[in-house]
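The complex appears here minus one protein chain, its other protein chains still in place.
Labels run A, B, C and D following the written order; every chain starts at residue 1.
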Amino acid sequence: MFYRLSGIKHTRYASSRALWPVTADRRIMQLLVALALLAPFFLSDLYLTSYMLPWLIWTAAALSLTLLMGMAGQLHFGFAAVLAIGAYTSIHLTRAGVPFEFALLGAGLMSAFIGVIFGAAALRVKGLYLVMATLAMQYLVEWVIINVPAISGGAQATLSTPDVTFLFMPLQSDASLYYMALLWTVVVTLLLLNIKRTSFGRALVAVRDKDFAAAVIGVDPVRYKLLAFFAASFLGGVTGAILAFCYYQAVTPEQFGFNVSIQLVAMVLVGGLGSVIGAYLGAGFVLLLPIVLTNVLAFLATYEWIPISFNLIAHIPLMVYGALIIGVLLYEPLGLAKIYDNLRKYFVVWPFRHTQS
Amino acid sequence: MQNTASQTAPVADAGQPLLELANVEVIYDKVFLAIKGVSLKIHKGQMIALLGSNGAGKSTTLKAISGLLAPERGLVTRGALSFQGQDMLSLSPPKRVARGLVHVLEGRRIFEHLSPEDNLLAAYATRGSRQRYQELKEQVFNYFPRLKERARSKAGYLSGGEQQMLAIGRALMTEPELIMLDEPSLGLSPLLVQEIFQIIREINKEQGVSVLLVEQNAAAALEVVDYAYLLENGHVVMSADAAVMRENPDVQEFYLGGSGKVDYLNVKHYRRRKRWLA
Amino acid sequence: MKPFTRWLAGMAGAAALGLSGTAQAEKEPIKFALLQDFTAVYTFVTDEYHQGQRDYLRLVNETGGIEGHMIETIVRDTANEPQRGLEAYNRARREGAVLVDFFSTPVSRAAVNRVLSDEVVMITALHGRGDASEGETFPFVFPMMATYWSQATVLADYIDQHQGGLEGKRIALVHIDSPFGREPIPVLRDLAEKKDFELRAFAYPSPGTEQSATWSDLRRYRPDHVIIWGAGGGQQVSVREAIRNGIRQENILSVVWLAETDARNVGGNHMNGVKRFEAVGTGTDHPIIQDIMEHVIEPGRGQGSANNVGTTYYNIGVATMAVAVEAARLAMQEFGAPLTGEKLRDGFRMIENFDARGMMPPITITADDHQGGGYGRVSAWNGEAWEPLTDWYAAHQDIVWEEIEKDAAGFREGR
Amino acid sequence: MTKTQEIVGQQTVLECEEVCRWFGGLQALKGISLTVREGEIFGLVGPNGSGKTTLVNAVTGFYPPQQGSIRFLGEPINGLRPHRIAQKGIARTFQNVALFKGLSVLDNILLGRHIFMRPSSLASLFYWWWAQKEEVAHRVKVEEVIDLLQLESVRDEPVDVIPLGMQKRVELARALCAEPRFLVLDEPMAGMNQEEKEYMVRFILDARDAMGVTMLLIEHHMDVVTAICNRAVVLNNGEKIAEGPTREAINDPAVVAAYIGKTQDAA
Partner (left out) sequence: MDIQFLIELIINGALTGLMYSLVALGIVLIYKSSGVPNLAQGAMVMIAAYLIWMFAHLLGIPIVFAILLAIVGMFLFGMVTERLLLRKMVGQPIIMVVMLTLGLESLLRGLGPGLLGASPKSLDLGLDMMPIIVGDVFINREYLVGGIIGGLMVAGALLFFRTRIGTKLRAVSDDHVSSWSVGISVERAVAISWGLAGISAVAAGAMWGSVQGVDWTLTALLFPAVAVVILGGLDSIYGVFVAGLIVGILGSVIPGYVDPLVGGGTRDVVTSLIILLTIIFRPHGIFGREDIERV
């Protein structure tokens, strides 16, 4: 097969820590990047704008949350609020005439600063209690947005995104929006992959696994918990801005509701907690599965192949979605990423059955 | 002290053993082979030690017997386990307890938020009579008077030694035929270890309860037990009467610390190989 | 790698084909996309509303379609989620839908920019942006029935005309705490100034299933009239609480979202006398409903339970499609097939005094006015049905249009 | 013995004075004073619940003493948060191995270098221009420690699958990588058999010799304590009941009664 481990040896410390030490993995990555770059040329606008684009942006959001939940171990059930802060900040900034590039930065910073307030709860509690605390904060942020017309945009509570350019590229055509989202997602992906192999990421993991043990080697747990919230919220804020400008093009509070927070958590978990590839798989699963199911069922219903009421048909995706989340968690608690990994290992040792690690 | 074991030791090898493990193999997580064909026997009234270094598979063996592998994704994949002549592998842990087989877990694991008294009540059979419960409770308090003093405080606030006593007392509430103790000495001072081992020995003699003791502290264990198995790497590498075991030069060197005559300051980085691995 | 890519592309293509394939009729069908919320916030209405739409379209198809063109529906659940709505919209647009009805305020709002640039007609009857009545700014969006502002003015005017005048009165607006709930406030404020009455708004948190604190406060305000402004489960709670707190039924007036179900849920005869704004006539006594009964329900081709026929939301659904079909018919007559979004828009703008054979107020849609006049009437629950108390009429459209212009200007600025 | 005595200098590394600590109404430390001198291995023994770990936790900042003072190299450190104390040069291991389960052995040990590194998420973003050099530089030091403690064979293993004895060694390696002046070992030999104990002693002595670390050792294995500790303090019930050169302290009658028990030979 195309995987070959033999012949890969490291004579320098740097190369032993490369992102994709296995040649085949590197090839696959190159292929995927190429496909992503060429997507606007072979994908119809439906698949580009309704599938690829939201998938990429939600992946970036899931990756931001992965940094927090997976690496730093801080649970966050209010991440949609972080996205919302970024989205609203960027829109208000661009409307005030700030260039889009700086508006993105501003969105990230605003989210980061408010996100750190979320993190304050993490200094007191963890686990389930943190879930509840962030959930409550999500509600508060939502309430403020809805109840302050200056933020939400008056009686209609809708704000359209102004036309902007990014590095002299006007963000109007489907392709330009797509490339913007792709660029951001790639940046976030690289950041996460690298964080995993540098001291910052190790410190996060240390605080996650045993904060007292982290302290005795000089890692300040308080600082790193807050840094995790800061960094993740920054990424989340920029992602929120990208979501607003590249996808929705008009923001309303409902786009960042509690259910979106849950969906983001589901992406991270179903994909595989802490896994970068898992964020991609999880985002695809959570975002696209209900859509695909709805379409398949509607297609079947068109021909009246399923003799049940439309009410029931409409509810089936909800059931299947719930059942699949349960299924993934029960079957493979480490998520889709683990399933992928098993598959990969199978090919790595093919034609033999057992793996070494 | 030195002689108590050999005096009470010989329970005849004849007759059906109380507990018998034949070639038991345990795999964790479907990949990690923890014990590789362990066989051992315990007769009624015997007190037996299972010795070995860390990761040798002692705790796994106990868990295989009591059925507590499942929470750690462990599975008995081969071998047989019979208790009083009956197959145990198909039974759930509570059913095994009902048959008279109880396991005192490593690290004590008492119900921290319950009082010691409720700890005892919780372990008592659901359908048992009120009177029998009182009797058993008194018996436990007899062995461990310290528990009686603190019967109503929160068990989590007991000291390590008291918690160990409570864990053993709690096990006694199930009216066991065989009690399995996983590292009762862990983290306890030498004085307490001696005290607890003495009480275990008393229980063994007075109640006729068989005891299977898993210990790191081989020296202390070999003083009280009748017979011992030595586990290494998931295999039984040696089994003998405690006295025989104590005299074995390899055991002395590797597990008893050469009668305390090691010159730690001049320990070397390599050692000669053990005979049983040769 | 190559065969794999080709396989992948093939699979994707096949999936796309499979999902988009629809039956071919002899004459090219007209496609309406009903991409609605069947599972989340709007479940209280979608079922019946959607049933009415489908039954009416079936009736049209059974009786020859529009100039021989059948109407095909593209139906999806959006669960009130914008991203699912947008996907469904993009797909429907690709399949050639000329009209889309999300029946969900968040999704419609998220889609406004797109339908404007894609030139697809979006109908937003009784939901979405009220300022979309301004046809110049929103050429492809058609509220086509009274906006919430118009509803508020009609209700206030009813009090003014039939319940002893507004002057000096205390009017309480009890509303759900959301943009929708707050929508009537500016219009009522203007009216309060003009008509010299006192207005106080009471908000309760969504979804409005528990409102007791709000009503304890309200009772002490001693209002002469209470206007309740919510939707779904919160409405019947509001009615119950109002009655419990001693507000007489005839002094309770509601936004359009109060229906037979709510009367049932309030129970007994408690709701008798409660009034509501009505945009479309209720019951089966309308010729158009009779036709549906005859051609669709009796042959067993109805979409859902026959019991729903003639309910408030069913009839609203029928009315929306009646207007849409009328617009399509006009467009086809004027411009001929194939129907495009642009032609359909112009068709809508040709609608003049259309009243769905008496079931709804005669509406006239022009290039400027996509609301159709803002007509409605007030009806009261009599224990069994909604009984109209007035004729179709519109009130204080000047104030309404002020609001429409203001918000439409806001939209042009990006709000 | 001669060899160790040479190493002990006269400088005081750690000085505790009348350290008190209450938990609720319970006084866990009742005014403990002790002094650890440079280069020595200082034994801290006593029965369970006698306050050994509490004292160590006071020194390392987890439960700052409510009364009394703790000075490290002459500088007061009570009240400092644990990571600050760590940055000052005190490292420790834990009774129950406290490794980071999500990381490999190598990453665990690399974390020991944390106080010398400049972690930043921006550095991660620009890994190739920024972080890589740092990683490689510290890797060199880490490999030295790996060599010293003979951990090459498990370097890339996930830390939770290696045997406990190895885990304890990894923990020691992690502590040593911080190049501490003072190292607290909390029961490094708990749950070990004779063979593993001997290995551990060897590594402790090697580490002391190679890196010149002063150590505080909590241990129940009296044979080890008497063999390698220069001096010892015995705690019971939060009080100091004996102090002095190890053998003397342990053979103190009060100690025998409270802790060692009559039947066991202390040596």
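We take it that a residue touches a chain if its C-beta (ideal position, glycine included) is under 8 Å from a C-beta of that chain, and two chains touch if they have at least 3 such contacts.
Here the structure is a predicted model, which is why all the values come from computation and not from measurement.
The omitted chain makes contact with just one of the residues B:Arg78, B:Arg109 or B:Arg132: B:Arg109. Among C:Phe202, C:Trp229, C:Phe277 or C:Trp401, only C:Phe202 touches the chain that is left out of the view.
The hidden chain makes contact, of the residues A:Ala266, A:Leu281 or A:Ala298, with A:Ala266. Although one chain is not drawn, the whole complex shows that of A:Trp20, A:Phe102 or A:Trp143 it is A:Trp143 that touches it. Counting the whole complex, the residues of subunit A in touch with the unshown chain are 69, 75, 120-121, 124-125, 127-133, 135-137, 139-140, 143, 147, 212, 262, 265-266, 269-270, 273, 311-312, 314-326, 329-330, 333. Even with one chain removed from view, subunit B keeps its contact list with that chain: residues 66-68, 71-73, 92-94, 96-98, 102-105, 109-114, 118-119, 121-126, 156-157, 170-171, 173-174. Where subunit C meets the omitted chain, the residues involved are 38-40, 43-48, 176-177, 200-207, 209-210, 212-214, 216-217, 219-220, 232-233, 236-237, 240, 243-246, 261, 264-268, 270.
The definition used in the following text is that only the chains that are shown with their structure count from here on.
Number of steps on the shortest path from subunit A to subunit B, with steps defined by chain touch: 2. Taking the mean of each chain's C-alpha atoms, the chain closest to the overall C-alpha centroid is A. Averaged Cα coordinates give subunit A a centre that lies 41 Å from the centre of subunit D.
Subunit B and subunit C have Cα centroids lying 74 Å from one another.
Residue positions of subunit A touching 2 or more other chains: none. Those residues of subunit C that touch subunit A in the complex are listed here as 1, 9, 12, 16, 18-19, 21-23, 38-39, 47, 50, 74-77, 79-84, 86-88, 90-91, 94, 105-106, 109-110, 112-114, 129-131, 177-179, 182-183, 186, 303-304, 403, 407, 410-411, 414-415.
Those residues of subunit A lying in contact with subunit C across their complex are 31, 42, 44-47, 49-51, 54, 95, 146-147, 152-162, 247-250, 252-255, 259, 287, 290-291, 294-296, 298-299, 301-303, 309-311, 314-315, 317-318.
Residues 60-62, 81-84, 86-87, 91-92, 94, 98-103, 107, 110-115, 117-121, 123-125, 127, 131-132, 134-136, 139-140, 174-175, 178 of subunit D are the ones touching subunit A in the complex.
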